[in-house]
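As you look at this complex, bear in mind that one protein chain is not there, while each of the others sits in place.
Coming up: subunit A.
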Amino acid sequence: MKILVCISHVPDTTSKINFTEGDTKFDKNGVQFVINPNDEFGLTRAMWFKEKQGASVDVVNVGEADTEPTLRKALAIGADNAIRVNTPAKDGFQVAKELAKVAQDGGYDLVIAGRESIDYNGGMVPGMLAKLLKANFVNTCVSLEVEGDKATAIREIDGGKETLTTSLPLVIGGQKGLVEESDLKIPNMRGIMMARKKPLNVVDPIGAEEKTSADKFEKPAPKGDVKLIDKDNLDELINLLHNEAKAI
């Protein structure tokens, strides 16, 4: 089985989010970038397919040269090859079209992407990619087994789970549950050394066009101070929840 894992390069979850150039650009200053958490779960599941079922695992990112350390980290975790499509990621459609070209050229059986990236929270690349490839698609995937060309997946729905069967080629939008938190691998020295020698191929974009543009950003209004309520005066809380918040 040939697996392609789509890696989005996002600010670490603890990052303070700031903007520059009149709030039109995300301020990368002092921000550490990581593999999107949803993709890390997917990549780790791909490693399982590699170890147990002899799958090959490539990783891909659509982005400029500054995303390469993130791809190297994916190689250090155990991916065989990395591909970088050399163009800035502009919107879900453009990224999905660039990824579709890579997926087609490579003849992958399974494409693992994340449910959403934690920067723009688009939640659109995996579904678009699946449709562009005319492949089957399972979103919010929390479990995946593959036997031959048959796949069984569990998807999270609002308030529960659904078990699905389908066949390859398949694209998933994965998330936590695909593997446990404790299965995530921190690359060791050997992995990091090996990753330096693994291929990271830079390919030219097809020049897909975007359909949306993120023009401007705004931070939420600063929050007013918390109203502290004495623990011996819980009626006051109930009063506020009823009359002020109108929440009960």
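A few comments on the model shown:
The rule we apply is simple: contacts are C-beta pairs under 8 Å (C-beta built on N, C-alpha and C of every residue); 3 or more make two chains touch, one makes a residue touch a chain; residues count from 1.
The working rule: contacts and distances are computed from a predicted model.
Only one of "Cbb3-type cytochrome oxidase assembly protein CcoS", "Probable glycine dehydrogenase (decarboxylating) subunit 2", "Putative membrane protein insertion efficiency factor" or "Electron transfer flavoprotein subunit alpha" fits the UniProt record of the hidden chain, and that name is "Electron transfer flavoprotein subunit alpha".
Of A:42, A:63 or A:92, it is A:92 that touches the chain left out of the display.
One of A:62, A:124, A:144 or A:208 touches the chain omitted from the figure, and that residue is A:124.
When you scan A:30, A:54, A:159 or A:207 for touch with the missing chain, the hit is A:159. Although one chain is not displayed, subunit A still touches it through residues 11, 13-14, 17, 19, 37-38, 91-93, 96, 118-128, 130-132, 134, 136-140, 142, 152, 156-167, 176-177, 181-182, 210-220, 223-224, 226-231, 234-235, 237-238, 240-242, 245, 247-248.
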